[in-house]
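The other protein chains are all here in position, but one chain of the complex has been omitted.
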Amino acid sequence: MSAEPQTDTVDMMLNMGPQHPATHGVFRMVLSIDGERIMGVRPHIGYLHRGSEKLSEHESYGQVITLFDRLDYVSNLNNELVFVRAAEELMGVEAPERAQYIRTILCELNRVASHLLFIGTYALDVGAMTPVMYTFRERERVQNLFEHVTGARMMHNYFRIGGLKEDVPGDFAERVLSVVRRLRAGVEETDRLLTFNEVYLARTRGVGVINAEDAISCGLTGPCLRGSGVAYDVRKAYPYEVYERLEFDVPVGEFGDCWDRYWVRLRECYESLRMVEQALEQTPEGPVMAPGRRIARPPKGEVYAHAENPRGDIGVFLVSDGTDKPYRVKVRPPSFCNLVGLERMMEGAYVADAVAILGSLDIVLGEVDR
Amino acid sequence: MSEEQRPPGEEAAAQSAQPAPRPHRGPPIETADETLSERGEATAKRLAAALGADAVAAGGRGETPWARVEVGALARVLRRCRDDDALRMDMLHYVERIELDYVLASVAHNRKAIIKVDLPADAPSAPTATRLWQAAAWYEREAHDLFGVAFEGNDDLAPLLLFEGFEGRPGLKSFPLHEYEEY
Partner (left out) sequence: MIEARDVLYIGAGLFALFNGLMVVTLSLVWLERKFLGRLQGRVGPTRVGPFGLLQAVADALKLLMKEDVSPGPAARVIFYAAPLLVFVPGFIVWLTIPFAQDMAVRNLELGIFFFIAFSVLSIVGLVLAGWSSASKYAVLGGFRSAAQLVSYEIPIIMTLLTVVIVAGTMNIAEVVEAQASVPYVALLPLAAVVFLLAGIAEVGRTPFDIYFAESEVVGGPFVEYSGAHWAVFFLAEYVSTFVIAALTALLFLGGWRWPFGADLPPAAGVALVLAKTYAVVLAIFWLRATYPRLRIDQLMSLGWKALIPLSFAAVIIAAAQRFYGWPTWSLTALSVIVLAVPAILQVRLQRRPAMERARRYARRAMAERAR
C-alpha cells in the first residue's frame, strides 16, 4: 500500500461581526468561503436584544413610546407613529387633523433622513467615501429641524396617543420648506455622484438578486420588496394618517438586485419631499391633541396596526387587558424580516458582495434584536 | 402563581383541557366593540368561506379579521389561506404567543387576516409553517426562544435572540422582569 499524501480542501469559516465595520452594528454572520466565493452563510442576531417587548408590558402606554424610539433608532418618529396608531385604534381615538398632518410631515422627513443615512453608509460599504459626507450633511439639516420641533435629535418622544406632545414652533412651515429645498439639492448631488458611477454600477448591478416570489415568501417589505418589482407600500395599500390625500408615486424596481434597492430608496427621497410640500400646504390650524384623558387606558382588546417604516412594513400587535399597561406588545420589525432573505441573496456571491448585499438590506440592529 | 404572571392565551387552554381553572382577571382578548371596516368585512367573508368548519370563532377589528382554529387543523388552514385564490395570503407577518397568531397579508389582494390557535401552556407545540412561507423560519425560532413553543417539522430552532445556553423563556409572563439577574 502506498501512502499517498492526501490533501483536503475545506471551506474556510469566516466570522463577520459582531465587531466588523460593515455589519452596521452588532450583526454577525458566519460565512463559509471557498477562496473568495461564499458557499454558505449563517446569520446570528440577538446581540442587541434588550427585551423591549417584555419591557413594554411593564410600562404605561405613554412610556412605551420611548421604547419604540429605541427600536429603529434612525427612523424614530415612524416607529412612534405605529405604536401610537395601534393604541389610538384600540381606544377609538382619532388625532386631530393638524396633528395627523404634522405627524406625516415629520415621518416623511424622517424617512428622507433614514434613506440618506442608508445611501451614505451603503456607499461606504462598497468603498466610496464621499457620499457619506454629503448625505450626513443633508441629514443634519433634518436632525436640526427635529431638534427645533421636538427638542431631541434622536429619541424624540413627540407623538402621543391622540396627537402630539405640543404644537410645532411658529416658524415650522418656513423651516421645513427651506430644509426641503436644500435636501432636494443635496439628494440630487449624491444622485449625480453615485447612481451611475461606473464602479458603483459594477458593484451593485446583478448582485444579491432575489425574485418577487421569494421576496414575498421571505416576508421582505419596503424598498427591499419594491426593488424586486412588487409595488407593495402600506401607505398605498392601507392608507393611514393623511396619505390618502397626498399625491405620490411608489418607485418600483425590477430585478431585485442591490442597485434596484438603492434606486428605490433614492427615488423615495424625492417622493417624500414632494409629500412634505403637499402636506405642508394642506395643514390646517387647530388643536394637536384629541380631547380626553391624559392617561391612556384602552379597553380590553387587541389590535394589529402597521405602517410604512423606511425599512418596510412595521407592524405592532397590541393586546390590552384594560389596565394602563399593555398586556402584550409584539413588533413585526421590517429589518428582522428582511434579513430572512439574506441567505437566498448570498448564493454564489463573493466576500465583497456579502458586504454589499447586507448593506443593501439597510438593517438597523436595534430593531432586529429589539 | 399570581394573577399578573399568567401567560397570555392560557385562559383558552384552560377552558378546553386544563384541569383546575385558576382564577384570572378575565380573557384580554374578547371584547364587544370590535368593528370591521368595509374591506375587513369582505376579507372576513372570504376567510369564513375558505376555512369552513375549521374556524371555531371569528372576529376582527378594522381591516384585520381573525379566525380561531384548533391546533390539529392549523397546518391545513394555513395552507388553504395561502393557496385559496380569493385569499392568496402570500406574506406571513409573524407568529406569536402561546395563543399563536398568524398575521397573514396578501400582497396580491391587499388584505390581512389573523389565524389564531391556542396551545397548552405547559408543552406548547404546533406544526411548522416554514414550508409555506420562508419567513416563518425566524418567527418560529423567535417564538421558540422567548416562549418555548415547539414547531414540529422545523428542525432549526436554535436560539435566535438569546444566547446559546440561556435558561428560561423570557417572553412568558411567569419570567420575572426585575428579579432576573444575568450574572
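Chains: A and B, in written order; residue numbering restarts at 1 for each.
By our rule, a residue touches a chain if its C-beta (ideal position, glycine included) is under 8 Å from a C-beta of that chain, and two chains touch if they have at least 3 such contacts.
Because the structure is a prediction, the values reported are computed rather than measured.
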## Note on the structure
Of the chains on display, those the missing one touches are A
### Touching residue (missing chain; options A:I45, A:L67, A:L109 or A:A123)
A:A123
### Task
Check the options A:M39, A:L193 or A:A290 and report the residue that touches the missing chain.
A:L193
### Message
Considering the whole complex, not just the chains shown, which residues of chain A touch the missing one?
### Response
12, 14-15, 20-22, 36, 123-130, 133-134, 137, 193, 195-203, 205, 231, 249-254, 259, 263, 267, 350-355
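We adopt the following convention: only the chains that are shown with their structure count from here on.
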### Query
Using mean CA coordinates as chain centres, what's the chain A-chain B distance in Å?
25
#### Entry: Of chain B, residues touching chain A in the complex
8, 25-31, 33-34, 61-64, 90-94, 96-97, 101, 103, 105, 107, 110, 112, 114, 133-135, 137-138, 159-163, 170-171, 173, 175, 177
### Query
Once bound in the complex, which stretches of chain A touch chain B?
45-46, 49, 51, 53-55, 57-58, 89, 92, 214, 216-219, 221, 225, 230, 232, 237-238, 299-306, 313, 315, 317, 319-322, 327-328, 330, 332, 336-337, 339-341, 344, 369-370
